[in-house]
Each structure stands twice: as structure tokens, then as C-alpha cells.
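Here you go, one structure.
Of the protein chains in this complex, one is absent; all others appear in place.
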Amino acid sequence: MGRYILRRLAMAVPVLLGTTFIIYLAVYALPGDPIQALAGPGRVVSPSVAQVLRERHHLDDPLIVQYGFYLKGLLTGDMGVDFDGRPISEIVAAGWPVTFQLGVTAWLFEAVIGVLLGTLAGIRRGRAADLAVLGGTTLVMGVPFFVAAYVAQIVFGVNLGWLPASGTDAGWPLAYILPGLVLALYGLPQTARLTRTSVLENLHADHVDTAVAKGLPRRIVVARHIVRNSLIPVVSLLGVSLGYLLSGTVLIEGIFNLPGLGYQIFAAIPKHDGPVVVGIGSLLVLVFLLVNLIVDLLYGILDPRIRLR
Amino acid sequence: MLESLPGFDPAAPLLAVDDLHVEFGAARVVNGVGYAVEAGETLAILGESGSGKSVTARAIMGLVRPPRGRITAGAVRLRGVDLLRLPEESRRRLRATTVAMIFQDALSALNPVLPVGFQIAELFRVHRGLSRRQARARAVEVLDLVRIPAAAQRAGDYPHQFSGGMRQRVGIALAIALDPKVIIADEPTTALDVTVQAQIMRLLREIQREHGTALVLITHDMGVVADVADRVVVMYAGRVMEQAPAADVYARPAHPYTEALLGAIPRPHRRGRPLAVIPGAPPDPARPDPGCRFRQRCSYASEACEEAPEQVEIGPGRRTACHEWERVSGR
Partner (left out) sequence: MASLTPVSGSADLRRPLPALLRRPGFVISSVFAVLVCVITVVPQVFAGLFGHGDPRRCDLADSGLPPTPGHPFGFDIQGCDLYSNVVYGARSSVAIAVLVTAGVLVIAVVLGGLAGYFGGWVDAVVSRVMDVFFGFPALVGMIVILQTLSVHNEVTVSLVLILFGWAGLARVVRGSVLATVNSEYVAATRGIGASVPRILLRHVLPNSIGPALVLSGLNVGLVIASESALTFLGVGLQTPAISWGVQLNTAQQYFTTNPHLLIFPSLFLTVTVLSFVLLGDALRDAFDPRLRYIR
């Protein structure tokens, strides 16, 4: 296990460098004035502000040195200030609890509902429940999810009034149920379908016959010898989808007015507040990498064949 | 446990399959198979692929289930208790405690993501109600019994960390853990190297002798049959062709198919001469045929064979399903 962790960590480093370098290149090294890019098109930058920005972003140093400063700032939490002079680290500190709660809520919805539906469909292959899951997931895949967000907000939040339509005043979990559900729709079809296929593959595996021949009760056969084995690829998908949930927070937090990290990006775009978009965007990339790393390590625990290879 | 179930009769055979019929969709893969085995006895079920020998075994274990397969008629009795008429819960309790099975490919038969010790311990926890720790200790004992070196350490290993032979020992450990009265071994050595095959067969023999277990050994290896079997059932196209004490079958086969099988064994004194093969291919199980299923490939076939032959008793413990058995055995 130790070697597996080390190897996985070694794999994460070039990806971390690669992703941050791409962002860095796009923002600071593309042809054009990086000050203007940071400030946003059309905004007039006074010479004194430009000078402050140049110094803050080390724009007079060689490219690789500049990148080093950017990476160091990102890793130490020093991501500069927004246009109003507020440190971005402060914005992040205020926003991350909201994003964390939203992400975890949505992820739980996706994992629990997806696995349950997928298992149900797999075990009842070809029957009504299976067809309903297949049809429903296709439908969900075809609805752009910010459209789904508005529909949910208007129907359940405004018209029916079942759940808070916006803001975090109601606190967790109430305020997060509706946005969490809509966000979960993003990865739900894939989770349910992958679980279904995986259950189908395992349903008639030889080791399931062994489990039956061992005289194990049906529920143990299903839970321990079919579903547990089926979850291995699903865990990997759920890990990846956590990242997609993160990017979905930009839309969902914006629409549902939840003051998290995604909302900050959502609100910064019309203001052309470059430092906020780039800083928080980079941070979300880091979180995504970290989450994937953790999921891969969990995967190693779940599937001994991977860990020991 | 068996004693309290309906139909129990201490005088009845330990395991008796009677007129069993199994269908997979339109294919009738088992058509009236019957055989019996007593405690301490080794019964070899001999036949080529698709003869229905494995399906019969799986039917005994309750592994033939809709929608894939259906048992349409017959009985599987343990000391008179018909398993096919038992409620699923009672049947489940008999699995592994009274009848256990060893599968052909231990790699796929073991759950790849659970340690082997855990998979054996499950048996003690479910059937004996032991605690996690007690069950684990018993699992190590069983692994020791099948002669896995350093059993206590290896109990935590996963199936893919074992060699083929060691893995099949784990498969045997699963089957013998609860000391069942009958063990069904479905080609337990087919997936193994020849040298390992001999070790595994020796192990099976020893365990059987020590515990007085009945062993149903499914195989297509005539050599294994000659070494270990007390009696032989020869199957073809879902039917029993001949059953007899092992020595008799080799000395004087009473069915053309048995004779052909024996003729297809390479033997040293026939070196240099072409190996006998059985012409043609087995019949399509989906196509009903009122006649003898072997007649298209049979050198003894006569007009009588257009009608399926009944099994006839031709000697002590000997039965054959052939109209022409007298010509075959040369009497």
C-alpha cells in the first residue's frame, strides 16, 4: 500500500504542474497585455494601478520565475486581491464552507440515488424498473442542467414553496437540498448506468455461484458479493464526478444565490474581475486534483488487484 | 439438520438424483438423468463438454435458476429429502453444510476483492454463528488442513496472489470447511498443470477417506477415473448412457459410447497407429429426438435405435441404455 501511495503521489505532481502552467500561460503569457487581461477588456487601467499589478504578478521577471511565484502563491494561499482590494484568500475562506456543503450534499445525492437506481435496474434487468431508469437517465442527460436548475427553482422553490428557492438563510441541510439535487443530476445518469452495467456483469459471475453454493443468505450474496464488487468502477466515476460537481457549483451557486466559491466566479465574470476568476478557478483545479488523489487511494483499498499490481 | 426435514429416511441413498430434466430456453440439456452415491464412495461422472454433467451438478446445488435455466422435472434427494421441494431457506441451510461444491476454475470462483480467509470465515459465521475472530481462526485451520503453507499469514491474501494449485486448495477448503456429507467436484483439476493435478487429486482422496465423505467427481479425464473412482456414470447429450463399477467399465464397456471413449485414450502399446476418434458431433439439444441420441455416431446402430433405449440392469450395479449392449460387450 505504501508503494502504491507513493506512486500515485508521483503521478499527481506533473499533472499539478501541467494544469497550473496552462492556466498561467493563458493568463499571463498569451500575446497581449496581461494587465489588460487581468483587468478585463474595455477597462481603463491607470499607470499607477498597472505598476502595482506588474509588481504583484512579477511581470518583469523571466516567465518561469513568474510561474514559480504564481504557483507558490497558489499553494500558500496568497492569491492577490480583487478589484476592491479585498484579499482573495479572504473571499475563499468565506466561500468554501458553502461550496463544501453544496458539493458534499450533491455528491451524496448522486452516489446514493445513482447506486440505488443502478443496482435496482441491474438486478431487475429488462423489467419496468430497469426501463424506467434507462429512460429517465437519458432524459436527464439531455436537459442542460442550468435549465433544470431554473425549472426546479421556479417549481419547487417559488410555486410550490417546498424548499428555499435561494440563499443560505435556512442553513444546512434545508437550503442545500434543492441546489444539491439539481447539481447531482449532472452525474446521476452516468453513475446509475455504470452501476447497472457493473451489477449485470457481476450478477452471473462465477464467484456469485460460489457464494450461493456456500449457503449464504440472499441479502449477503447481493450486498457483499454482487454490489460490493460492482462498486469498484463506480467509485472511480464518483471520484471524477466530484470534480464535475465542483465546476457545476459555478452555475448552481449563481442561480440559487449561494455565496460559495462558484458564486464568486459567477459574480466576478460580469465585473471582469480577473484575479478572482483566475485565483478561485486555480484553487478549484487544485481541489479537483486532491479529490482525485484521495479517490484513487480509496480505490486501492477497495480493489486489492490495483493496489498490489 | 437433514433429520428434521420432510421425507427423511435414514435407509435412503445419501444423494440420489432421479429423472432430472433441465432446460435452458429451448435447449433440453438434461433429459432424465439419475444416479446415486453413498457415504465414502467416489462416483465419477464422465462425459464430454455439453453432456449435461456440470448442469446436473449445478442443479443439485440450486445454481440453476430462472430466467436462465429451469428444472422441469425430477428429484434430488438427500437421504430421501427432496431438495427441489424444499423452501429456499431450508435449502440454503443445507448448502455447504451437507452438500458442497468445488468449482473448475478457482480464480473466477473466488471473490477477487475479498481475502481468502474471509471467504472461508463467512461459512462459519453464517452457518455456525461464530464471531468474526472465531471464524477467522477456524478458516486458518481449514487452510492448514488443505496444506497451504503459512496458512495464518496467507489467510489475509487475495485470490490473485495464489498460484493455480494453491488457489484450488482454497476452493477445496471452502467445500470441506463445514464437513459436508457430499462433495461435488466439477472438473477440479482441469485448469491445472499435470503435476499439480495429481497433488490436488491426492488431497481430495485423503480428505474423503478421513471424513467418509461421498465424492461426486465430474471429469472428462479417463485416467483420473481409473485412479480414484469406485463407480462411473457415463453421460452423453443430457442422458446417462451407462453406469457401472469402475473396474467393469474399463474391462468390458457395455455401451458403444463408453467403448468409443476408451478407444480415444492414447495408449503406449498403440504408438504409431492413428488415435481413434468418435465421428460426427453431439446432437443439438434444442432439437427433440425420440431415438437414441448417440445413434448417428454409433457403429452398432440398428433400426431399434430410432426409439430411445430404456436403462436395463445387466449385472450387479451395472446399467446401460443401449439396445445393442450384448453385441458391444461381446456376450
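In order of appearance the chains are A and B, and numbering begins at 1 in each one.
In the analysis below, contacts are C-beta pairs under 8 Å (C-beta built on N, C-alpha and C of every residue); 3 or more make two chains touch, one makes a residue touch a chain.
These numbers come from a predicted model, not from an experiment.
*Asks:* Sort by label and list the shown chains the missing chain touches.
*Replies:* A
*Asks:* Determine which one of A:Q101, A:T119 or A:S282 touches the chain that has been left out.
*Replies:* Considering the complete complex, A:S282 is the one touching the chain left out.
*Asks:* Return the single residue from A:L53, A:M79, A:V133 or A:V250 that touches the missing chain.
*Replies:* A:V250
*Asks:* Among A:I88, A:A121, A:L238 or A:I265, which residue is in contact with the omitted chain in the full complex?
*Replies:* Touching the chain that is not displayed is residue A:I265.
*Asks:* What residues on chain A make contact with the chain left out of this view?
*Replies:* On the side of chain A, residues 11, 14-16, 18-19, 22-23, 26-27, 30, 32, 36-38, 40-41, 138-139, 141-147, 150-151, 154, 158, 190, 193-194, 197, 232-233, 236-237, 240, 243-244, 246-248, 250-251, 254-255, 265-266, 269-270, 272, 274, 277-278, 281-282, 284-285, 288-289, 292 touch the unshown chain.
The rule is simple: only the chains that are shown with their structure count from here on.
*Asks:* List the centre-to-centre spacing of chain A and chain B in whole Å, with centres computed as mean CA coordinates.
*Replies:* About 53 Å separates the centre of chain A from that of chain B.
*Asks:* State the interface residues of chain A toward chain B in the complex, per the touch definition above.
*Replies:* The contact residues of chain A facing chain B are 204-207, 209-217, 220, 224-225, 228-229, 232, 302-305, 308.
*Asks:* Under the definition above, what is the set of chain B residues touching chain A in their complex?
*Replies:* Listed in rising order, the residues are 58, 61-63, 68, 92-97, 100-101, 103, 105, 108-114, 122-123, 126-127, 158, 160-161, 174.
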